[in-house]
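Handing you a structure now.
For this depiction, one protein chain was excluded, whereas all remaining protein chains were kept in their positions.
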Amino acid sequence: MLDPAILFPSILNGLTTGAVYALIALGLTLIYGVLHIINFAHGAALMMALYGVYFLHEKLGLDPYVSLPIMVPAMFVAGYGLYRGVIARASHGKDENILLVTLGLSIILENAALYFWKSDTLTIETPYTLSTVNIFGAMISTPKVVAFGGALVATVILLLIIGKTNLGRAIRACAKERQGARLVGIDVDHVFAMSFGIGLACLGAAACFLLPAYYVNPQVGNGFVLIAFTIVVLGGMGSFVGALLGGFLIGIVESIGGLMLGESLGQIGIFVIFIAVLLFRPQGLFGAKA
Amino acid sequence: MRSLWLIALLVLVVALLPLFVTSGFAINFVIMVLYATLLGQAWNILGGFGGQFSFGHAVFFGTGAYAMSVLQVKFGLNAWLALPCAVVLGGLVGTGIGALSFRYGLKGSYFSLVTLAFAEVFRILANTFDFTGAGVGLQLPLKESAADLQFATKTGYLYAVLALAAISLLTAWWLKNSRYGAWLTAVRDNEDSAAALGVNAFRVKLIAISISGALMASGGAFYVQMYRYIDPHIAYGSSISVEALLAAIIGGMGTIFGPLLGAVVLHALSELTRNYIPDAPGVSLIIYGALLVLIIMFMPRGIAGLFGRKR
Partner (left out) sequence: MLAANNLAISFGGLKAVANVSLRVPPGKITALIGPNGAGKSTLFGLVSGFLKPDAGSVVLEGRDITGIKPHAVCRLGMTRTFQIVQPFAQQTVRENIAVGAHLHLAGRKAALAAAEEVAGRVGLTEQLDKLASDLTIAGRKRLELARALATRPKLILLDEVLAGLNPQEIGEMIPVLRGIRDSGVTVFMIEHVMQAVMNLAEYVWVIAQGELIAEGLPGEVTSNEQVIEAYLGHGTAARLREKGATRG
C-alpha cells in the first residue's frame, strides 16, 4: 500500500518527534502520578523554558545543549517555588481547584510572554540546525536524533531517581499514601514541591532539545499541552516507561496520520486516541487502575 | 422570587438604555457584558450547578456559529430559521459528548480534558473541510435588516443579546427553583447520596450538558450575526472556552447572577487596562489569569459569595 521508502522515514520521524513529546510528558506524568494534579500550566512552562533557551543563545551565545545544566536547575527552582508559593496554597484540597489554578497560571504566563516578546515566532540558528543523520537511508534531522537520545537518558535518570534514591522513596510514599507519609515524618509539602520541580526540570531539558529543531512563540505551549496529556493518559498516569513509549506511539501516529490525511487532519488521530483512552481504558497501557 | 424581580428589572433597565444613552461606547460595553454573561451562564449550568468543569465549551459555541453560517451561506436559510437549528445542534452535540463521557463515568479532571479534546477535534475538522470554509472560514453577506437578524445600529444587537442573556438568567433561576435543579446540585455535591435518594445521575447530567450546549451555541450564533465572520480558531479556540469559565468562576459558580457579575468585572477591567496600559495586547488577560488564581485561592465562591447566601 504505502511505499516503504516513504513509510520508513515517516516512522523514524515520528519516533524522534515522539521522543520530544515524551520528554514533555515525563514531567507531566511525574506530577500527576505523585501529586494527582493535572498541571495545566505545563505547556506554558515549556514555552517559558523555550524562551529561556532562546535568550541564552541570543544574548550569551550559549548552544542549547550547553544550556542544559542551566535550564534544568532553573526550571527545577521555578517549579519548586511555584508549587510552594501558589499551587499548594490554592488547592484547599480539591482537585478541580488545582486544575483551575494551573489554568490561571498558564493564562498569565502565555500573555506575559505576549506582552514582553510580542507574538513573533522566533528560531535559533545553530551549526547543526540543518544537518541530518542517515539512518538506513532515511535522512533524519540531527537535533531530533539527539532529542531521541536525550529522551532515553532522561527516562533512565528519572527511573533511577524514583527507584534508587531516598527522595524517590519518599516520593513514592507520598504518592501512595499522603497521610501515612506525614505520620512517618516525611515533609509531604516539600516532597510534593520537589516532584513538581523535577517535573518542570524535565521541561527545561525538553526545551534544550526542542528549540534547535523547532521554534518559540507565546502560543507554542498550547499545541503541546493536549499532546502531552494524551501521552500521559495513554502511557498510564505515573509511568515513565509508559510516557516514553506513549510518546513514541503518538509521534508515529501523528507522522503517519499526517502522511495519510494531510498535515491538518493528521493531528486528529491523536485526539481521537485521547478520547478513546479516557473513555475505554483510563488507566492507560501501563498504569494501575485508579 | 426576589431574583425573578431582579432579572426583570435588569431587562427593563437595559431595554430602556438606548433612550437615555447615546454613547456608542457605552452601548457596546453593555452588549459585551451581556454576551459574556450568556457564555458564562451557559458554562455555569454545567460547571457551577452541575459540578462538571468543561474546559472545551468552545465546542458548543463553534457548533452554533458554524451552523448559523453554513445554513445561511451554503443553504440560503433565513437567519431567524437558522437560529433554532444552531441552538438545537449545540444541544445535540452536548447530548452526544455527555452520553459518551458520563456513560463511561468521566469525572473531574478527566472530564475537563475530554471536553478540551473534543473542542480540538471539531477545530481540526472545521479547518479541513470546505463545507465549513476550511482555514479561511466563512463570511456572512451584509444584509443589515432585522428580517435577516442583522441590524444597522448596535441597538438591535443590544436587544438580541439581551433576550439571549435573559433566557440564560431565567434558566439559572429555574435551576434554583425546580426539582430538576435540586437533583442537579445533589449530583454535584454527592453523586452516591443522590443516587440513594432516587436521582438518576446520568440522565440529570445529560440534560445539563444539553442545555448548556444549547445556550452556548446561541452565543456562537449571536457572534456570527454581529461580526459576520467565523473561522476555526475563533469558533473552537481555547479563548472562548476560557472566557466562559472565567466569568462564571470569578462571578460565582452555581449562582444566578454570578456570570453577570463576572462579566461586568472582566470587561470593566479590560477597559481600565486599555486606558492605563495602552498598546499592550493581552495585558487584560494576564489580569484575568491572576484574578482566576486569586479567586480560587481566597474567594472560591466568587464575587457572589461576598453577598452571603443571597444569590
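Chains here go by letter, A and B, matching the order in which they are written, and residues are numbered from 1 within each.
Here is the rule we go by: a residue touches a chain if its C-beta (ideal position, glycine included) is under 8 Å from a C-beta of that chain, and two chains touch if they have at least 3 such contacts.
What you see is a predicted model, and the numbers here were worked out from it, not measured in a lab.
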### Query
For the unseen chain, which displayed partners does it touch in the full complex?
B
#### Entry: Hidden-chain contact residue, picked from the options B:Ser69, B:Gln150, B:Thr185 or B:Ser210
B:Thr185
#### Entry: On chain B, residues whose C-beta touches the chain left out of the figure
177-179, 182-183, 185-186, 189-190, 192-201
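The rule is simple: only the chains that are shown with their structure count from here on.
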### Task
Measure off the straight-line distance from the CA centroid of chain A to the CA centroid of chain B, and report it in whole Å.
32
### Query
Which part of chain B faces chain A closely enough to touch in the complex?
53, 55, 100-101, 104, 106, 108-110, 112-114, 116-118, 120-121, 124-125, 127-128, 135, 238, 242, 245, 249, 280-283, 285-286, 288-293, 296-297, 300
### Message
Considering only the defined contacts, which chain A positions touch chain B in the complex?
### Response
37-38, 86, 89-90, 92, 95-97, 99-101, 103-112, 114-115, 222, 226, 229-230, 233, 262, 264-265, 267-268, 271-272, 274-275, 278-280, 282
